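For chain A:
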Amino acid sequence: QDKVSVAAISGYFAQGFGVSIVNGLNKAKDEFGIDLKLVDTGNRALDYEEQFENLAKAKQYDLIFVMGWELVDSLQKVSKAYPDQRFVFIDGVLDNPNMIYANFAEEQGSFVAGALAGMIEAKGSEFPKIGDGMAIGFVGGRDIPVIRNFLGGYEQGAKYAAPDVKVNSVFAGTFDDPAKGSELAQALYGQGADIVYNVAGPTGEGVMQASAAVDKYSIGVDIDMCGTAPGNVLASMLKRGDIAVYTLIKDEVEGRKVAAGTRTFDLASGGVEVKVCDDIAPTIPADVTAKLDEIKKAILDGKIEIAKAK
Partner candidate 1 sequence: MSNASGSSTPHNAGNNAAGANVAGPDVAGMAVALTGITKRFGAFIANDGIDLAVRRGEIHAIIGENGAGKTTLMNILFGLLQPDEGSIRLNDEETVVADPAVAIKAGLGMVHQHFKLVPSLSVADNVFLGMEIRRHGLIDHAAQIARTRELSERFGLRVDPTERVGLLSVGIEQRIEILKVLVRGARTIILDEPTAVLTPQESRELFQTLRSFVADGMTVIFISHHLEEVMEVSDTVTVLRNGRRVATRPTVELSKDELVRMMVGREVSFDRRPREPQHGDVILEVEQLWARDDRRLPALRDVNFTIRSGEVVGIAGVAGNGQTELAEVLSGLRPASHGVARLKGRNLATFSPAEIREAGLAHVPGDRMVRGVDRNASIAANMLMGRQHRAPWSRGGVLNWNAIGQNASKLIKDFDIRAQGSGDAVKRLSGGNIQKVVLAREFTNGADFLLIDQPTRGVDIGAQEAIHDEIMRQRAAGRAILLISVQLDELAALADRILVMFNGRIMGEVAGDDADEDRIGMMMAGVAVPEFAAEPA
Partner candidate 2 sequence: MEILDKLVNVALIAATLRTTAPILLVALGGSFTTKAGIFNIGLEGQMLAGAFFAVLGSIWTGSALLGVACGVAAALAFALVFAVLVVSFRANEVVVGLALNILAGGMTISLMKAIFGTRGSIVGQGIVGLPKVQLPGARDLLGSWASLISGFTPMVYVAFIAVPLLVLFYNRTRLGLYIRVVGEKPEAAEALGISITRVRYTASLLCGLLAGLAGAHLSLGYITMFTENMSSGRGFMAVAILIFSNGDPLKVLAGCLLFGFADAFSLRLQTFGYPSYLVLTVPYVVALTALFALSYRARPRIIMETLASMQKLLSVDKNPGPDGKHPS
């Protein structure tokens, strides 16, 4: 076998985290000249198993990256039917010992994002564009466990760093309606929130644009969103799907066959990180930066326990 060949299957290539995965795959393709196949599952549960079948039956892919919890059931079945096929399940850990897991600690990154937002909100009008609402906001896509996990970390972080700050959270019920995201964000801003964190894919783009429209702050997610509304995006909580797939493919290409087991992408490994936007960074007070570093360290040292959403 000379050329490494990988496939990736998901219904979310269009949205934040999925985009970062596609970026990673494309980077690997460009650098290593691998064969790459992307399969979009769409959103009908009936299709998934057939799509896995179609991929696995050819036996041509060294690795098949799988992203999305709704695929789990089909994935388990197909991996049983094709025990030799190596699947990489992204963003979670299942009970299947034959599988490779790339697990992300989004709650850690969200905790840091929440801490940052909380501390800045607590500054009140000392900080440009911040009012005295003592509230920050969160806009989720659909109200599903992964998104709840983000929210949980965010809330805990905010409470940890600034106990007086309230977190208002809302869900759009869809990842596809940026207009609704914009309205939701404006409702939150209207109710006194000054910083809104979005975990809502394209719906979240509406949140970022709303922050520019009312001149408040937003926090991006998954990929670097600082460019969408310069001056109004405080930071981006990066969930580095690109790093995950890239490193795995790199191992494979360099002859280290990726074996079953769990790989964790967290603060420690750089799999999640909070990137304060370059245009904002200079204005962040020193005490905030210092406290943030402290918190990160505490998380790395395991001193801060972050509860995961069920």
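In picking the candidates, the idea was that all candidates are chains of the complex that A comes from, given by their letters.
Everything below uses one rule, namely that a contact is a pair of C-beta atoms (placed from the backbone, for glycine too) under 8 Å apart; a residue touches a chain by one contact, two chains touch by 3 or more; residues count from 1.
Quick caveat, the model's predicted, so the values are computed rather than measured.
Shown alone here is chain A; of the other chains of the complex, listed as 1 or 2, the one that touches it is 2.
Residues 13-15, 18-19, 22, 40, 140, 143, 168-171, 173-174, 176-184, 186-188, 190-191, 201-202, 205-206, 209-210, 213, 227-228 of chain A touch candidate 2 in their complex.
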